[in-house]
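Every protein chain but one is kept in place in this view of the complex.
Then we have subunit A:
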Amino acid sequence: MKSNKPFTNLQLTTLVVLRIFIGWHLLFEGFSKLLNPGWSSARFLRESQWIMSGFSNWVTSNAGVLNVVDFLNTWGLIAIGAGLILGLFARTASVFGAILLFLYFLNNPPLTGLEYSLPSEGNYLIINKTLIEAVTLFALAIFPTSQIVGFDLFLNRIIKRKKQEERK
């Protein structure tokens, strides 16, 4: 099939819906943390096992570092979530979102033999929803839609116009 369009309408719609849904999820995760004054990543990090546990212990044992991590995590989620929904810097948002989710995964991977005090909401072996969401975001970075549906369309135009003016 040859077409000038990068995606068929159905492909585009599916990718945009996927982008907006993941954005919605991360945005709410961010706001939940922001609006809960008692929230801290300490609980999550204290549960950390496997390769990230040393780093996580260092973070939780250091009040200053913990505050920075909490701040970056909360506002990072909000920025990524809003970026995905609006299609604003959506590619950057996808990549950072994928990295962030992958870090969550590395802290609590469902590997055989690792046990956590908080039960997971499903049954997982190595692959869990966090990892799937991370990979999905990575896929969204490879199949970007924000320059077709999203604020990046504007940005693209502005940049292009500036370039044309410079050329003139």
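Worth pointing out:
Just so it is clear, contacts are C-beta pairs under 8 Å (C-beta built on N, C-alpha and C of every residue); 3 or more make two chains touch, one makes a residue touch a chain; residues count from 1.
Heads up, the rule we're going with is that contacts and distances are computed from a predicted model.
Candidate names were "Molybdopterin synthase sulfur carrier subunit", "ABC transporter permease", "Heme lyase CcmF/NrfE family subunit" or "Gfo/Idh/MocA family oxidoreductase", and the UniProt protein name of the unshown chain is "Gfo/Idh/MocA family oxidoreductase".
The omitted chain makes contact with just one of the residues A:L18, A:A82, A:L103 or A:V135: A:A82.
If you put the missing chain back, the residues of subunit A touching it would be 3-6, 16, 20, 23-24, 27-28, 31, 35, 37-38, 40, 42-43, 58, 61-63, 67, 82, 85-88, 117-119, 144, 147-151, 153-154, 156-157, 160-161.
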